[in-house]
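Not every chain of the complex is shown here; the ones you see sit where they belong.
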Amino acid sequence: MALRAALRKNCALTGLFSQLSSSSRHGRVCVSPVLVAQQRNNSTAQKIKVDFDQSTGVAVMRMQNPPVNSLSLEFLTELCISVEKLEMDKSCRGLIITSSQPKVFSAGLDILEMYGKSPERCGEFWRAVQEMWLKLYSSNLVTIAAINGSSPAGGCLMAMTCDYRIMADNPRFSIGLNETQLGIVAPFWFKDTMVNTVGHRHTEMALELGLLYNPSEALKIGLVDQLVPEDQVLSTAEKTMAKWFAIPEHARQITKSMMRKATIDKLVSSREADIKNFVKFITKDSIQKSLRVYLEMLKKRKA
Amino acid sequence: MALRAALRKNCALTGLFSQLSSSSRHGRVCVSPVLVAQQRNNSTAQKIKVDFDQSTGVAVMRMQNPPVNSLSLEFLTELCISVEKLEMDKSCRGLIITSSQPKVFSAGLDILEMYGKSPERCGEFWRAVQEMWLKLYSSNLVTIAAINGSSPAGGCLMAMTCDYRIMADNPRFSIGLNETQLGIVAPFWFKDTMVNTVGHRHTEMALELGLLYNPSEALKIGLVDQLVPEDQVLSTAEKTMAKWFAIPEHARQITKSMMRKATIDKLVSSREADIKNFVKFITKDSIQKSLRVYLEMLKKRKA
């Protein structure tokens, strides 16, 4: 399967167990001080390349975290800050997210952030994953995913937060929330995002089986909106952006918020409980053991 | 786009901003005294023509408010009273809604009801829009939309309240909630009705972009149920009605209520707040200015 191919080269992984009923209200849709501090310490790292064209109002954000754009704490922090800066720039109206790495959009959450780490560090990491989702899913910008490679797990989540998804029509690429295949569980807000995109039944099948779809299948169920030849993904995204810019901005933003608010509020109101659940799950001996086995397998393959 | 073609000839417009969280309980699914009084004053106007066939139990309601069946306060009031009369007539079991105007089913809410009017009058108008939706969406009658022309915005909403939608297969006709294109926002109950019809993702795209669909596209996403040649729209509606009449009536009515109750209750429990939101939005200087520009454009086109 394409999944295995995509994962063969990396140690990225995503989606963790979480079933929430609590209602702490600490969550906020902003970059937390912790994240900002983190970023300062790593300011030399350039894992996100943003090209903003003042004349068009479109920013192209290229993920360049070799080899497979794994979503590490550092990477997520840089990504959130970049999005925040663009949100604050009034001349920026649209954001295209794409990858600088060959064959991969993003392989999802970085396993190394979950293996052998302290509970505090795991919690910090999970907060950054939440932050990325909250920022992108609630963004006032027009967001388009230019999916120029495989996009499993957290990579698929990132794509699903966008207003529109254009994927390279290469049958070797795949996209989906495949967490279950790795023995872990997509949290409720990954699930909610997918239900909003492809409906309840497709989500049930996809999540129970950890399905990865090739581009044609993804188009058929509505997981992506359009397929184009690999070398036209970015240019098509730019053309599509023009169509979205023709819509009165304020009305579009209010409409987007109306469509997504209930889903966003659900995480915002239970954010701390979601972190607690994640940390409890990921630090279990059995899960840590699974991760070690998986990491060792990856090392052998590299050798 | 067909949208522009449909709008070129009229000053109808629909769909206003509304995000509700309040819970006033003043809403009732009935024609308010205000509406009834309104109707008496205009009893000479015959904007709704109802042909009720006692032998079949089917009423055909033809909208004839030239040029494009704009939904004015007067027109909505007459429509609500007509529906109420049919509901109370035990021999009436089904309602077909269609248009007497060429090329247009209904072009939606009448802009002139929103421009330069007092807050009180705007509120009265909005209550009538709510009333129309509540009456039709909760009707015990079998309701079929015989969509024999374009049906943007409020016209699309009216069609979506029906149990079944038959559209003329003319590629120049279009249907959709295109409010966003005009800088305004479909209220939450327009959105909920569309989600119930075509699902979350199609609604998100449709509302963010203010999409109008040609008949084939509308059929594909399920916004209408059937396409027929233009001259067979009404006869097909009548044949379809017979199929629905074959179902035990009481069981069908309870089932319909079970499917729609949650959506209806949401507006009923926040009706006053929805009106307040609408009035606040529509009387804004910026919105009034947009409406003036739009009206002037329409005048120039006519000239």
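A and B label the chains in the order they appear, each numbered from 1.
By our rule, contacts are C-beta pairs under 8 Å (C-beta built on N, C-alpha and C of every residue); 3 or more make two chains touch, one makes a residue touch a chain.
If you're wondering where the values come from, they're calculated on a predicted model, not measured in any experiment.
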{"item": "Copy count of the single sequence across the entire complex, 2 present", "value": "3"}
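One rule holds in what follows: only the chains that are shown with their structure count from here on.
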{"item": "Rotation angle superposing subunit A onto its copy subunit B by C-alpha atoms, nearest 5 degrees", "value": "120"}
{"item": "Averaged-CA centre spacing for the pair subunit B and subunit A, given as whole angstrom", "value": "39"}
{"item": "Subunit B residues touching subunit A - in the complex, by the definition given at the top", "value": "17, 19, 179-186, 188, 191, 199-201, 203-205, 207-210"}
{"item": "Residues of subunit A touching subunit B in the complex", "value": "163-164, 195-199, 222, 225, 243-244, 247-248, 250-252, 254-261"}
